[in-house]
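One structure is given below, represented as structure tokens, and several questions about it will come after.
Note that this complex is displayed minus one protein chain, with the remaining chains in position.
Here is subunit A:
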Amino acid sequence: MMRSPRLALYITMTTFVLAFLISASQYPSMLSTRVVANLLTDNAFLGLTAVGMTFVILSGGIDLSVGSVIAFSGVFLAVILRDTSMHPLVAFVLLLMVTTAFGAAMGSIIHYLEMPPFIVTLAGMFLMRGLAYVLSTDSVPITHPFYDTIQDVVWKAPGGGRFRLIGGIMILAYIVAMIVLHKTRFGRNVYALGGSAGTARLMGVPIARTTITIYAIGGGLAGLAGIVYSIYTSAGYSLATVGVELDAIAAVVIGGTLLSGGSGYVAGTFFGILIMGLIQTYIVFDGTLSSWWTKIVIGGLLFAFIMLQKALGWATTKGRRPASESATQS
């Protein structure tokens, strides 16, 4: 019998492949390493954010603060590198510590004060955006030579594609996330929490630790996404990345993860990101379409995938076999 979460993943993958083939048949030049490389580079920060979001959503929560955390990270780095002589790597570490602690704090509030994640992370969103404004209201350029060094790390593929470091970081994050979610006890606990927190507690899942770690991961990855974004734009701007949290949520859902938690794959999120990136690329290639079509298509896709989830969920419970068929004796 089919397993519905897997099936959702396969459908997302098939959607991507089909969409890519259709685009490529219209614009054969899309079938190049350049397009693929840009797809990865342009979506690196969103991809990283979506990894964290996958953890959070799988556990039955939501994190609305990530967009603000990215903006804060950018401004934080830009200001530090402008005003102090700190090496960027040290600043990176410092930043990751701050955003991870921030995520952990939100997780603690959610767990210990039993507040809905929606409210807590909404507050976190305003807080981080506000902090970014306090640091600087203008766009602060980053001119540190180390940034040029990082930007120069490229692998030139045959066909003109330039695979940059930040795309690599994103892919690495997905691989690590996959291992964590499927091959560690913590990962299974994330799913357990999303299935039912009450049941998970009775089954011995350390709810407090797991919840806090999940939001810490979300915060940490948003910080990493902030670093990547600052490398990508060479600047920090407190008004940047507004609404990125919603794009990340969309990618997670298109990737086949149940918004109510407990079911889904981080690999699906990866394809969700690729699908969203592909739509944008298609619109660029077309040239005549307004970029708002991206939103419209993503909206349609979201709707389709939510309907699909419903249908799949219904199909699994429907096919329940009676106990007698599985008993060895009788």
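Operating definition for what follows: contacts are C-beta pairs under 8 Å (C-beta built on N, C-alpha and C of every residue); 3 or more make two chains touch, one makes a residue touch a chain; residues count from 1.
Keep in mind that, in the parts below, contacts and distances are computed from a predicted model.
Here one chain is missing from view; checked against "4Fe-4S ferredoxin-type domain-containing protein", "Carbon-monoxide dehydrogenase medium subunit", "CbtB-domain containing protein" or "Monosaccharide ABC transporter ATP-binding protein, CUT2 family", UniProt names that protein "Monosaccharide ABC transporter ATP-binding protein, CUT2 family".
Contact with the undisplayed chain is limited, among A:74, A:117 or A:195, to A:195. From the set A:185, A:295 or A:310, the residue in touch with the chain omitted from the display is A:185, counting the whole complex.
Residue-wise, the contact with the chain that is not shown comes from A:205, picked out of A:62, A:205 or A:279.
Residues 1, 3-5, 179, 182-185, 188-189, 191-192, 194-196, 198-206, 262-263, 316-317, 319-324, 326-330 of subunit A touch the missing chain (whole complex, contact as defined above).
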